[in-house]
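Every protein chain but one is kept in place in this view of the complex.
Chain naming follows the written order as A and B, and within any one chain the residues start at number 1.
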Amino acid sequence: MESIPDIETGEAKGIVEAMLPTLFGIKAVRNETHDTFTLDLEPVNGPAEFSFKAGQFNMLYVFGVGEVPISISGNPTDSSVLIHTIRSVGTVTKAIRRLKRGAFLGVRGPFGSHWPVDEAVGSDIVIVAGGIGLAPLRPALYHVLSQRERYGKVVLLYGTRSPDDILYRRELERWRSRFDLDIYITVDRAPSGWRGNVGVVTSLIPKAPFDPLNTTAMVCGPEVMMRFTVQELQKRGIRGEDIYVSMERNMKCAIGFCGHCQYGPMFICKDGPVFSYNRVKDFFVLREV
Amino acid sequence: MKESNQHDPETFVIERQHFDSLLAVLKQRGYRVVGPTVHDGALVYDELTSADDLPVGYTDEQAPGTYRLMKNGSKALFGFTLGAQAWKRFLHPPTAQLWEGKRNGDTFEIKEEKTKQAPYAFIGVRSCELHAIGILDKVFFNGNYVDSTYAARRRGVFIVAVNCTQAGGTCFCASMQTGPRATAGFDLALTEFVDPNRHFFVVEVGSKRGAEILRDLPHEPAGEGEKARVERSVAQTIAQMGRTMDTKNIKELLYKNYEHPRWNDVANRCLSCANCTMVCPTCFCTTVDDMTDLTGDHAERWRRWDSCFTMDFAYIHGGSIRATTRSRYRQWLVHKLATWIDQFGTTGCVGCGRCITWCPVGIDITEEVKAIRETKRSPTTSIEDTNNGDS
Partner (left out) sequence: METLEPILAEHPFLKGLEPHHVQLIVGCASNIRFDSGQFILREGEEANQFYIIRKGKVALEVFSPERGPIIIDTLVDGEVLGWSWLIPPYYWRFDARAVELTRAIALDGKCLRTKCEEDHHLAYELLKRFAAIMEQRLQATRLQLMDIYGVNP
């Protein structure tokens, strides 16, 4: 029999303890788009700070309704507030949407692997986000901007369905005015009068200003978008080991026991959600895996 | 293992009439004694009050999709092989409450569910099942987290293993190197012999605890003849096994054949009924149920068994990643025999044959693997070519 790590001495965390949510209060609710909103959370008891790494996620619990995995979208260098951008698509997220300022959520986490912001020091950074995929990538951008001088060129490529679906609009406009950050936004379709780009996000890659031989790319969005984005990035010459993707699967426990989040041999909750493309490339092209 | 000598202190003999004391002693020591018994015509694992509760004189006939439990007039306590249930139901219970919560106006508080219970004593654990427990150990103690529900039950459990003196109809433990002889992980291991004039058990001691319990039972050191009989019996069991699983490079084989046409073939037969995952001694997947009462003031979180064969299992916003039976069967088999190895360092299969017996359409995983190994994959076969009309 394997020797069992001792829970009492803290050698390992017991499952029941790891399945207990911590109470967080909603400080603010901001509408981003017609179906997406952002919450500012702060803990009720315990340490006033919540620290995490860019790319990690929490399990958010609505009392009596259920739990759902949501990426953290705040600034990892500012641990005074926990920020989540959530799209209202299912039972739990719709229930979260109905909560107002002053209400409470259960939070478990942070879980999972993170964007390689430290390993990428010294290289150009390309962030390619599709739709709500910008939410898990924003912390990486915050981190890079907080140590801007340690990186080369920094480029954000962002595609959404339409201009109304653009997240963090004001923030993007502010960032646009920086000289050390290139932002290109495109939408799948737009009403006449839109002065920005229309087209799929992959079309922004061929001309984006970065050096493929010294670039770390971080990609997040619907899987089909990531698949074609990786192709375009590789066409530009970025190596598979320098491209990172964030995968998503059904999750129930987030600690590697329920088995739901398996992706080939990997558990998205503990081996991911952020993966180097090289690690997942054999499974990326398979269907129904 | 110690070298055997004339009077190996590790191997003893207990006569049938003294077997009953084993259960009594365990009960006295505070164990909850569970083992095979017959309820409503089915062989199940349940609490035993005495040796009389064991399936005396029962045996089973198993084949793909077939199971018959019958009496054969013998006096043997362990003359059968395996029922549908596995020991995982005690170590990794089908349902377990994790916590309960109470609402206080806008806020709520959550209390961990702490249950204490007496340790189990498992009577009649086959070698394949011992390996299954060892495999689950690696699943539930996985580094950063420990499944404490499992750990609490696992730490205390007393295991009385039983060496199989006949092979089940669907067994293939020999080719999986998980039996039929119990070699480790038990406190005591018994081999039953029923002769016309003598009914006895050869007992191997596997731990200090086992030795302690044995001390309270009438027993004698085993003689060479008795020990040799165990070897012969094991060899006979191996010879009886009707199927084998070729595990050579099985991980690479399955990783390379995600699009093998055989998956379409098995998908045409598989009903996605999830029986295999329920009876498999190593399947461990669960789901989390968050529930509340009608007032909405009281909430509970429960964990319960789940199966990768359900449409819900891989559901994310708007659809299931594995919408076809083909993909779900493939997930189960490739996990069990291949990705499990990368995840936990062992195979997930112990060759117990339950999935073969309890599959309503008799799918035999040894056959499926064989087919993938032997059929040359046609270069023109693609998923578009196949139409298995399932949902």
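What we mean here is this: a contact is a pair of C-beta atoms (placed from the backbone, for glycine too) under 8 Å apart; a residue touches a chain by one contact, two chains touch by 3 or more.
Computed from a predicted model, the values in this text were never measured in an experiment.
Screening A:Trp175, A:Phe228 or A:Phe283 against the full complex identifies A:Phe228 as the residue touching the chain left out.
From the options B:Gly73, B:Gly143 or B:Gly318, the residue with contact to the unseen chain in the full assembly is B:Gly318. For the options A:Gly14, A:Gly55 or A:Gly130, the residue in contact with the chain missing from this view is A:Gly130. Interface residues of chain A with the unshown chain, by the touch rule above, are 35, 87, 89, 130-132, 159-161, 165, 186, 188-192, 194-200, 202-203, 207, 221-222, 224-225, 228.
We adopt the following convention: only the chains that are shown with their structure count from here on.
Listing the residues of chain B that touch chain A in their complex gives 98-99, 101, 103, 106-110, 112-114, 133-134, 137-151, 154-155, 185, 255, 258-259, 284-288, 290-292, 296, 299, 301, 303, 306, 308, 312-318, 321-324, 326-327, 330-331, 335, 338-339, 342-343, 383. Across the complex, chain A meets chain B through its residues 1-2, 4-5, 7, 12-21, 23, 25, 44, 61, 63-67, 89-90, 102-104, 106, 248-250, 252-253, 255-260, 262, 264-265, 267, 270, 282, 286-289.
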